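Only one protein chain is missing from this complex, and each of the others stays in its spot.
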Amino acid sequence: MDPVKERFLTIEKTKYYTIASPAEVSSLYGQLKTYLGSGDQALTELEYMSLMRMLFDLTVYIGKDVEAEALYKTFADRLGENSPHLHVMKATLIQINDKDAAAENYLTTLLKDSLEYDTDALDYLLVSKKLLSIRRNSLTKEKFIRQVLDLVDKFPLDAELWWFLAQEYFGLGQFEQASYCLEEVLCIHPFNYVAFGQLGQVLYYKALRDKKTNKTATLEASLNNFLRSVELSETFLKGWSFIANISKELGKKELLELAKGKLMEIQKSDSQVDSATAKLILEKL
Amino acid sequence: MSSSEAFADIKSPVSIEFNRKVILRIQDITSLVYGCGAGILQLESLQGFGLFAISYISVAFVFFAWFCHFQPGKYFQSPVQEVLIDSLFRELAGFVMAWTFVYALLG
């Protein structure tokens, strides 16, 4: 497949653009617009639509509100306004053109009037998540987490919700709860090596806080999770760097050497970011 | 099976699907063109099927050598099954179609 097309589709599929730096968002916006304008014949209808969806988000981030409105109207003409992603997009538009309260109002009426009775689980989930993301800043942490937990009760198989909860708990320093949430993510996606890494990280921080007697056991547990993550992905930088650190603390020489070897391998790889980070970590070791 | 064994044997469905598509595409195109070749040569009965067998096996061999570097186990769960057996009748049908079409056109 054409690498340019594949790159855009990967960015869309993994939603990398939602965490990209401003410089990246800005350049991605330009590139994507040119690409979609060029009319690549190899793009299927579905791929084209999902890239357009990404373009909508990028235009919102970058502050081109008129363009975002136009994109929304294109979607609405094509699919009608009553569809999950369209609801979320409309709420976003209200958020930026009007006030958060208006968007909140729109979404709650939507939930109350139709979605509570509809059988569209995806729509309910997406709209509820959007509602939570709007409420996040106005509610206290406890109230907010309670609302997320209510939603988790309704959708216990949604990994993103569990992950989000884990992040919230991690931010509050409640590592027990955070690790429980990540274990739930792993029950849903057993081969998610990133989640294994995250779980290891949570346990590592817990170990740093633990008393001496528990510390070694928690560190061991954390190490095991990192080992599992690199079992699933041989060049997973986060996994190897934590393995090196923990095995150094626990005095496991063989493992430390192995991790150092792997970090050197990553340092030599073509991946720009990973290679630079691996170099830094090796210097610190 | 212990958990460590289970984890050592995890395969990526994306890669499996990708590799399967590549070999299928190669076999689809080549079997049609070899069918045309059989028609041009006006082969009949066993001779035609012989050409199919030779072409099918040699394409698979080139694939194993060139694309798999003689390590098909790295790219297929069960190489013989996936490359040689699964698509046999599909390719045979394509071959016979092209063969009879060109045979009738030229004869």
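In this document, chain identifiers A and B correspond to the written order of the chains, with residue numbering beginning at 1 in each.
One rule holds in what follows: a contact is a pair of C-beta atoms (placed from the backbone, for glycine too) under 8 Å apart; a residue touches a chain by one contact, two chains touch by 3 or more.
By our rule, contacts and distances are computed from a predicted model.
The listed options are "Ubiquitin-activating enzyme E1-like", "Trafficking protein particle complex subunit", "Dynactin subunit 4" or "LAFE_0D06546g1_1", and the UniProt record of the chain not shown names that protein "LAFE_0D06546g1_1". For the chain missing from the display, the contacting residue among A:F75, A:Y106, A:W163 or A:F226 is A:W163, taking the whole complex into account.
Listed by residue number, the positions of subunit A touching the unshown chain are 3-4, 6-7, 10-11, 13-16, 18-26, 60-63, 88, 92, 95-96, 100, 126, 129-130, 132-133, 136-137, 159-160, 163-164, 167, 185, 189, 191-195, 198, 230-237, 266, 269-274. Summarising the interface, subunit B meets the missing chain with residues 10-12, 14-16, 18-19, 22, 26, 29-30, 33-34, 36-37, 40-42, 55, 59, 62-63, 66-68, 74-77, 102, 105-107.
Keep in mind that, in the parts below, only the chains that are shown with their structure count from here on.
Between the Cα centres of subunit A and subunit B there is a gap of 40 Å.
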